[in-house]
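My questions will all concern the structure given below.
Other chains of the complex are left out, but the ones given are in their true place.
Think of it as A, B, C and D in the order they're written, each chain with its own count starting at 1.
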Amino acid sequence: ACGSSGSPTPSGGASGGGSVDQVKVGVIPIVDVAPIYLGAKKGFFDKRNIKVSMESGQGGAAIVPGVASGQFQFGFSNVTSLIIAKSKNLPIKVVAAGNSSTGVDGKDFSAIVVKADSPIQSAKDLAGKTVSINTLKNIGDTTVRQSVQKAGGDPSSVKFVELAFPDMPAAVKEGRVDAAWVVEPFVTIAKQQGDRVIASNLVDTFPKLQISTYFTSEQTAKSNPDLVKRFTEAMNESLTYAQEHPDEARDILSSYTKIDPSVAKEMTLPLWEPGVNKESLQKLADLAAQEKLIDNKLDVNQLLN
Amino acid sequence: MTSTPTSSAPNAADPQRDGTAEPILDVRGLRKIYGSGDGAVEAIRDLTFTIAPGELTCIVGPSGAGKTTLLKCIAGLLDVTDGEIRLEGDLVTGPPKGMAIVFQEYGRSLFPWMTVWQNVELPLKEKKVPAAERKRLVTEALEAVGLADVHGAHPWQLSGGMQQRVAIARAVAYEPHILIMDEPFAAVDAQTRAELEDLVRELWHRLGVTVLFVTHDIEESVYLGQRVLVLSNRPTVIMEDVRIDLPDERDQLSTRSTKRFAELRAHVYELIQQAKGGRRPETTARTDEAGRRDEAV
Amino acid sequence: MTSATVESRRPAPGGTAGPRRGRPVPAGVLGALGLLTLVAVLELVPRLGLVDDRFLPPFSSMVSALVDEAGTPTFWTALGQTLRGWAIGLAVALVAGVVLGIVIGSLPVVRAATSSTIEFLRPIPSVALIPLAVLLWGNDMKSTLILVVYATFWQVLLQVLYGVRDVDPVARETARSYRFSPLTTVRTVTWPTALPYVMTGFRLGAAVALILEITGELVIGTPGLGKEIGVAQSSGAVPQMYALVIVTGLIGVVVNLVARWGERRVLRWHPSIRAEVG
Amino acid sequence: MMSIVRRAVLALGLPVVLVAAWWFATEGSQSFFWPPLRDILGTFAETWWPDRIMGDVVPSLLRLLVGFAIAFVLGVGLGVAIGKSRALRAYLEPVLEFFRAIPPPVLVPILILFFGIFNTMKVVVIVTGCIWPILLNTVEGVRSLDEVLIDTSKIYRLSRRARLWYNILPGASPQIFAGARQALSVGIILMVISEMFAASNGIGFTIIQFQRTFAIPQMFSGIIVLGLLGVALALVFRLVETRILRWYLGLRAAQRGE
């Protein structure tokens, strides 16, 4: 298998000798994972004796079992999925931050959009309307409802349908749905076709909501704590670097996505902050329990080391 | 062949040749080659003959001579390579109206998903024969071939001879203007065969239908026909057009025991034997030409 | 008298019935015309504004995206990976399907004993097996391969079973009366009868294998065209996505050409072919 | 003739062995993704009865049946036309082969453009998958019709309709049924795939939902439901087939003189 990998020279890193760990990371080829590609390119993994290769899959269905069974050492996933997995006793541990909302209303990488001439003006008006989200009973419905509630609407009356993000701009345009929750690059694409952003659902949920993280299996965490530590460090360095060098982050996209350069330039990037945000995670866990995505309340410390 | 105890082709063909009786069937310079290039097989070289309306003509010839091919060309089921076929003045380009055929491959010509009754009835339905009339025709036809009691069976539940008789019943019930039969009695027993022969002659009399009848049984051809066309070996030409000058009223016992019958039978037999032996009737010039063409391949 | 094989003076029409017509247009030309029609439709539908060209771009932009793609080595690597996975999966499924199909189809007892199990397993979609495949092999080629084999196998197996059922009783009796060994009977009677069904099974299976190969790559992330399609999709790169879809479609067209060509070779005796080649 | 008992033993023997093997192989399984069969069967009733039967299985089944019916009519209709006309076949075949090779998950976005995101689209997805085995088999069935029977139809000047009804369709029916049989299974698969997109109910949706929420025993129970559905539909199909193809099966069975 190939897939984009970091610089080909593994040795000579800052931290001491020892053998090089071959590490496969299951990721989804979207904007959110730009830091790991950038970090790999910058040699942040190499210098910690990690030879990292990204294996892209379409979502949790492919990545979580891969990590759980040790096919991948690490994986990237949205937080709600991990909370659900943990609630089912799947042995996984969160090891590093993925990405977070910018926390700026109207200027986030995630948004609820409607057609230009839609009567819907705010999230309040979504009551009784159909909203498309990428996965039912996951982070999408949870956060969209938060927006509706915050705007004073009835969150329980929103109807959700499942659509893939790429299909949403067309669905909005053709009036198949009243509104759509999209993430970049589709926020920009939607805007380009004239759609209006009526709410920033992540911002409405929690300040700088951390929506994805990198995780590993408990097995790996237990048997190879040193590798996990080095991976976390490398990830943190990558996240920081990406946050500080947004242009490089935009550039790296062309190495693993096919996002149009003009779109890539305009997109709002997510916030890449090192460190797992426990309150943010707990907020999502509480919401998951409240929305009955999980049976009992979950203490997110179970997900952490 | 020294003695020719028959009125030979020229005068036999008289009724059609002059204007009095416009021929119902006019075959001119017919040639049929199967396939092309290397694998081409010339089944029929050059056939020209006419048939008057209401004639009962038998066709005999060696196995593989091209009899079935000829019938299929006349029926518009095969494209001819050369020459033309006219039926009632019109060029044959597809199966003409009012024609029925009993195929040599009788077993394969019955619809296995239909019962005997349905098989016989279907063409009548298509002809828009009213239900009552249809019922009568099917019943009569099945009775005539002795299969009234198995009308509910499927063809594959029948013996070979029974299948063949179903095909005959279907053609008979159809009341065609022109009836083509390709060895229709090959699979039936002698007694049934005799009965069916008489059935054909009776139908022919009653309906005035034109009949083309291919058979391997020389006696049968003489007993049935007004004319017997004897075909040569492949590539086929006509060996001789034998007129059967037996009285119109025929009977299985008495007709077959007449002297003239024996003569005609012997003559046809002789012709077939010559045909099998490779003799060809036309001028040698033509044969030579063909021979040269053969070598050229 | 030798067989009078004669060079026909002008091309003799085929052995079949039918109205006399001029020389038929070659199939290749007609097929190309058909594809051209499709191209025209694909170009015109967005251009006439029947759909938004951002969602279904005109054919010409798909082609230019394809040309761009074809300039990258990634594309060719991906194409190679897809074809390899497809070919291996199809081959395994074909062999297994044909062998088991003939065994099961020829032995009534085995057939009766396996039919309920087959009916049970057959409709389980490969896609439902994805998590299990990933569990075992991650995003390795093997994961996708198992999906391809699983889905394709059933297509072939079912065709072969129906083909075996179609053996002419008289032909079977002939084989029995001459005491052909079971193997000879299979080789000389069952196999030729089932062959047209197998050919259809091959054509069905080839497409299903391609579909599962691409889907597997798309969902699991096994390297190949499907993964590229997935990336294009999630990047909102619509023309690139369709460019890649066109490539899968073209693979289908080529595979069918090969299948038809093979069919003309091995089924020359069959009514469907002999009516056409004359 | 096989006795009823013998037939039952044959039909149930292998499944029983396989289920037993599954049961014992997973008996003490600790693996999250390979739960013991006992757990799977334990969740079966509460998972499916009664809400999901009505709320998921029934809607799925309806979409499947509608899709299959449309595919059958289209496939046979188109198949007869293509099988009868060499020119039409040559013209359409590359285009059809083109579409046939396109995976449904990639086709879905286009279908959404034209058919929206609700039931119509899902039925169309099922149709686009089901139609191929029927179409291909019909084409081949029509192409290999017995020449003598075709000649017979021509000679008796059967109308186009009569030829279709009495010659072409019955003659091709053994192969059409082979195709329809395939299509039925493919239809179940496509039913699942279609419910991966824009769905809010259905067996496929439910299974995928279980899969995403790591409800593994429930997911397996869903796969079992699919399998049982397959068996049930196959039984119904065989009933219909043996009725309609009675002549054919009789013809083929005549050899043992039963």
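Observations on the structure shown:
The criterion applied here is as follows: a contact is a pair of C-beta atoms (placed from the backbone, for glycine too) under 8 Å apart; a residue touches a chain by one contact, two chains touch by 3 or more.
This structure is a prediction, so every number in the text was calculated from the model and none was measured.
Overall stoichiometry of the protein chains across this structure file: A x1, B x2, C x1, D x1.
The rule is short, and it goes like this: only the chains that are shown with their structure count from here on.
Which two chains touch most often is answered by the contact tally, and the pair is C-D.
In terms of the distance between Cα centroids, chain D is separated most widely from B. Mean C-alpha positions place chain A and chain D at a centre distance of 38 Å. A straight line joining the Cα centres of chain A and chain B is 84 Å long.
The mean-CA centres of chain C and chain D are about 18 angstrom from one another, to the nearest whole unit.
Shown for chain D are the residues that touch two or more other chains, namely 33, 109, 113, 146, 151, 154, 211, 251, 254. The multi-chain contact residues of chain B, meaning those touching 2 or more other chains, are 72, 76-77, 94. Per the touch definition, chain B reaches chain D in the complex via residues 72, 75-77, 94-95, 97, 99-101, 103, 105, 108-109, 111-114, 122-123, 125-127, 154, 156-157, 170, 174. If you check the complex, the residues on chain D that touch chain A are 32-33, 108-109, 112-113, 116-117, 197-200, 208-209, 211-216.
Across the complex, chain D meets chain C through its residues 2, 7, 10-15, 18, 33, 86-87, 89-95, 97-106, 109-110, 113-114, 132-133, 136-137, 140, 143-147, 150-151, 154, 174-175, 177-178, 181-182, 184-185, 188-189, 192-193, 196, 204, 207, 211, 219, 222-223, 226-231, 233-235, 251-252, 254-255.
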